[in-house]
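Every protein chain but one is kept in place in this view of the complex.
This part shows chain A:
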Amino acid sequence: MSIAIAMVLVVVGSILFHVLSPWRATPIASNWGFIDDTMGLTFLVTGAGFVAVILFMAYCLYRFRHVPGRRAAYEPENQKLEAWLGIVTTIAVIILLAPGLLVWGQFITVPKDAMVIEAVGVQWSWSFRLPGADNQLGSSDVRYIDTTNSMGLSPADPKGQDDLLIASSELHLPIGKPVKVLLRSIDVLHDFYVPEIRAKMDLVPGVVTYFWFTPTKIGEYEILCAAYCGTGHPQMRGKMVIESEADFETWRVAQQTFEQSRKSDASRDKRASAQ
């Protein structure tokens, strides 16, 4: 008997918690409002199912509790009822799945005009690369990594010479422009995660992965790593700064190209050896 009351309380408590709790999704700062909408729909449909099933159960527990002389009905099956329940459930699942798949279709279709940037993960920090004047990123390989070339860019590839290297864990992006983020790891699995943009993707050593989004809100956002990458995993932080096109341009032109960084590294090395 008390279990029936407890179940009603569990349902009421869960709904109240959902409505009153201060822990909700961060304010969205990208074009992926559809993801939030699909999740909202899922909360509605599944919440209704949960409430219906548990309350019905609580009613049965109250109504058909043992009292002296009660005998249960003998009803091995009711195929019509089972078929109906199956159909209703299938429809509910389709209502959840169909919009989800449509949004996934958008998620994996990168707009042609997207700006391409690269995020590189290494235990336990982020660095970034933007294309230079030729608007193309040069090739890269783990083999090229050394003290003056931490991202492993090909020294021979002309496309890579003007690439902008950002080693400060701070990525700037202009508002309102779609960005295709290429993801590369040079050691273990990492995951590019900014809660406010909703999208995320693993960085896998040996392959280049990607995702895209359009920043929609000026501000600073934390970049976390969401794939466990060893003891320093929680310390792997970066910053994503969304700013106006003009501010972004000012920041962009102040960055060092690959060629410049090699030269300055080389001259530093020379000075060091001369001393």
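Throughout what follows, a residue touches a chain if its C-beta (ideal position, glycine included) is under 8 Å from a C-beta of that chain, and two chains touch if they have at least 3 such contacts; residues count from 1.
The criterion applied here is as follows: contacts and distances are computed from a predicted model.
Not shown: a single chain whose UniProt protein name, out of "Carbohydrate ABC transporter permease", "(Fe-S)-binding protein", "TldD/PmbA family protein" or "Cytochrome c oxidase subunit I", is "Cytochrome c oxidase subunit I". Touch with the chain that is not drawn comes from one residue among A:Arg129, A:His172 or A:Arg198, which is A:Arg198. Listed residues A:Ile145, A:Ile218 or A:Val241: the one in touch with the omitted chain is A:Ile145. Residues 1, 3, 6-7, 10, 14, 17-18, 21-26, 34-35, 38-39, 42, 46, 49-50, 53-54, 56-57, 60-61, 64-66, 70-78, 81-82, 85-86, 89-90, 93, 96-97, 100-101, 103-104, 107-108, 122-123, 141-143, 145, 183, 186-189, 191, 193, 195-196, 198-207, 209, 222, 224, 226-235, 237 are the ones on chain A that touch the missing chain.
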